[in-house]
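The complex is shown incomplete by one protein chain, all other protein chains being positioned as in the whole.
Let's turn to chain A:
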């Protein structure tokens, strides 16, 4: 058995490499597979680009501040939706509440680590950090802000922190 899989995994071994298996009526948690769907990665990139363009068009922000803000807003959104909110926004009457205690990140691909979706979501903050560092000309204050938000969002994604709740925060 794979050691990185957490306990309490359903006996139903899933499909859905393209996010097409995830429907509530099939008893598979759509949260685990919808990020594998067609076009989702491109949409993610487009959404971040639109966010950045909106921030760039605010008149009193210069380029460096816009990039740092893009990075920070993206990372905070990433943290809230992937690591803070637990459970599913729909009813899961087939799994007896097992996914209610798991964050979205832990539900992806049913807990299997190192899948392509997880790698993509891990790389996105890194790439944004590199771009932000470049466009802020490696200014120290911006660097500290960008680095800390990037760490905030990368550390929960490590497989060692799967299911870990530090000081019991966000446990139930």
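Throughout what follows, a residue touches a chain if its C-beta (ideal position, glycine included) is under 8 Å from a C-beta of that chain, and two chains touch if they have at least 3 such contacts; residues count from 1.
Everything below uses one rule, namely that contacts and distances are computed from a predicted model.
**Student:** Select, from "serine C-palmitoyltransferase", "phosphatidylinositol-3,5-bisphosphate 3-phosphatase", "Radial spoke head 3" or "Proteasome subunit beta", the UniProt-recorded name of the complex's unshown chain.
**Tutor:** The chain we cannot see is recorded in UniProt as "serine C-palmitoyltransferase".
**Student:** Even though one chain is hidden, which residues of chain A still touch it in the full complex?
**Tutor:** 1, 11-16, 19-28, 30, 34, 37-40, 42-43, 46-47, 85-92, 94, 100
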